[in-house]
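Notes follow once the structure below has been shown.
A protein chain is absent from this complex, but the other protein chains hold their places.
Right after this comes subunit A.
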Amino acid sequence: MFPITRATVKTTFQTTVRRLNSTTSTKEPNLPKKLPVTPNKYNAKSSAFNLKPVLPEGLFYHPAPAAPTPKLTPKAFLPDSDPRKTSKLYFPEETTKIKENLQYMPVLSKAPTPHSYHMTAKDVEELQKLRDQGVSRSELKKKFKVSNHFISISTRPSQETLKKEKEQLDKVVKKWSKGTRAARELREKEKVNWYRG
């Protein structure tokens, strides 16, 4: 390794340490040169274009790009006593993301607002009776001045119709292959999760 000369022996331990740790080249030719950084995979030259972001100090609001969770109560559902209701820091997307872009969000469906409540329980009973007798929908609509939807939610089809429909359905189901049936069943099972959220 190093030739032991008078000069090296004379140097104290401290100076040796200092010399070994200094980056400047030493006079002695046998000592290895101290590297400025520990060798690693990162190449500063070839990765010069890859700029690292310089972030200012402090806290950041950077929510995950995920669907909002119902655990975060919307401001509309907060009670008046809750300080979050008036806070600008709570759920800022409500103004920045939603309210400003409301005009670009087309309405798909609205809760229906019935205009008249003229049907009584007796009227519905009569409607059911007529429907069982086989009176056509258009006649029923004209007589009671109700919509198609109202007839279907307030009355049920006659037993004959039910039987007929069931027979028809059973015929269709019989034709299903094993795969079709499995796919249909899976679709129904998946639908259950819609209502659980």
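One rule holds for everything that comes next: contacts are C-beta pairs under 8 Å (C-beta built on N, C-alpha and C of every residue); 3 or more make two chains touch, one makes a residue touch a chain; residues count from 1.
Keep in mind that, in the parts below, contacts and distances are computed from a predicted model.
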Notebook entry, point to check: UniProt protein name for the omitted subunit, picking from "Elongator complex protein 6", "Large ribosomal subunit protein mL44", "RCG27644" or "Origin of replication complex subunit 4"?
Noted result: "Large ribosomal subunit protein mL44"
Item checked: Touch with the omitted chain, as defined above, among A:82, A:125 or A:160 -> A:82
Notebook entry, point to check: Quick one: which of A:37, A:54 or A:108 touches the chain that's been left out?
Noted result: A:108
Note to self: Can you say which of A:37, A:64, A:89 or A:153 touches the chain missing from this structure?
What the structure shows: A:153
Next item on the list: Please give every residue of subunit A in contact with the chain that is not shown.
Entry: 67-68, 70-79, 81-84, 94, 98-99, 102, 105-111, 113, 152-153, 156-157, 161-162, 165, 169-170, 172-173, 181, 184-185, 188-189, 191-192, 194-197
